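Working notes for the structure below.
Up next is subunit A:
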Amino acid sequence: MTTSAPAQTDVSATRSRVPQYVMYGVGLAVLLAAPFFVYPLFLAKVLCYCLFACAFNLLLGSVGLLSFGHAAFFGSAAYVAGHALKEWGLPFELAALIGTGAAGLLGFVFGYVSIRRQGLYFAMITLALAQMVYFLAFQLPFTHAEDGLTAIPRGKVLGLFDLNDLYVLYYTTAAVFVAGYILISRITNSTFGQILKAIRENQPRMISLGYRVNTYKLVAFVLSAALAGLAGATKTMVVQLASTVDVHWATSGDVILMALLGGVGTLFGPVVGAGIVEMLQFYLADSGLPIQMVIGAIFIVCILVFRRGIVGELQRLRGG
Partner candidate 1 sequence: MADAPSLALRDLQAFYGDSHVLHGVSLDVSAGEVVTIIGRNGAGKTTTLRSIMGMVERRTGSIMVAGQEVIAAAPEKIARLGVGYVPEERGIYATLDVTENLMLPRRLNHRGMSLEAIYKLFPNLYERRHSQGTRLSGGEQQMLAVARVLRTGASLFLLDEPTEGLAPVIVQQIGAAIELMKSEGHTILLVEQNFRFAKKIADRHYVMERGRIIDMAPRADIERRDAQIQQYLGI
Partner candidate 2 sequence: MSMQVLFGQLLVGLINGSFYALLALGFAIIFGLLGIINVAQGTFYMIGAFSAWMLLNYAGIGYWPALVLSPLITALIGMAVERALISRIYKLDHIYGLLLTYGLMMFIMGTFIFFYATAGRPYPVPADLLGGYNLGFMFLPKYRAWVVVVSIALCVATWFVIEKTPVGRNLRAATENPMLTRAFGINVPALLTFGFGLGVALAGLAGVLAGPIYTVSPLMGGELVIVVFAIVVVGGMQSIFGAVVTGLSFGVLEGLTKVVYPKGSNLVIFIVMFIVLLVKPAGLFGQEK
């Protein structure tokens, strides 16, 4: 069962009045200037979740597969990278690489069994598999159960710059985010991405045309998992912590909300959604309001009346 959520739009569509590269130029400028206006550590953390949401949306927007257990990839990479940073003393680039690789590997294993079922079954299976990872996080020795991995050192990036300098931290994270975003954008607009879209629209037809749809879906799954892992590894470096929260089902739910709120059918939507959800969590932390109530309410409202999400609605208003 493929979703009928709007497919990711071609970023290079020339119908928009303001050229894409101007929009991206503005975005880049904002990205570069931001740490001078907002606390860089908070921004860096948000960017990690932005990347996480974009990675998740690669699967949902392009292929139409809703993974309900993406926290497994985010969190396992967080643990692996954290371990690499803390116990093995590796530099950030290597730790991030290893974390990404671990997430990709997990993505391959999980994807291999999940891809066989469609739509709703797929979502249920991913959640159940992620739950396994959650339980493992309490039991494996290197994850330190409820305590998690704490006081993870940041080390240096490229052997030169000290990541404890918040500006270095921020710009490194921003670089990771931008690289990830560009990669996702390229994948979405490539031939591979078009094939994924075609599979999502009419899988039986693609099968009859000779495409090995399961292979394509699996590759997309692994890419999505690996990039989610990259986000998780980077997050670990930023907040110096990896814990069971990172692999909890609520985190999987959060990233779905980020994509939904921002706009599943868009590339930039998840970034907006992640920003909003992270800000919400920050501001609600001290209020008496349980975050579940707010998240739940937003979910319900979005599903009922706001399915295109913020960026999706903006695009529609622009006639895009």
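Just so we're on the same page, a contact is a pair of C-beta atoms (placed from the backbone, for glycine too) under 8 Å apart; a residue touches a chain by one contact, two chains touch by 3 or more; residues count from 1.
Candidates were picked such that all candidates are chains of the complex that A comes from, given by their letters.
It should be emphasised that the depicted structure is a prediction, and the values quoted were computed from it without experimental measurement.
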Among 1 or 2, which touches subunit A when you look at the whole complex? 2
Complex contacts: residues of subunit A adjacent to candidate 2: 1-5, 66, 68, 113-114, 116-117, 119-121, 123-125, 127-129, 131-132, 135-136, 139, 249-250, 253, 256, 260, 288-300, 302-304, 307
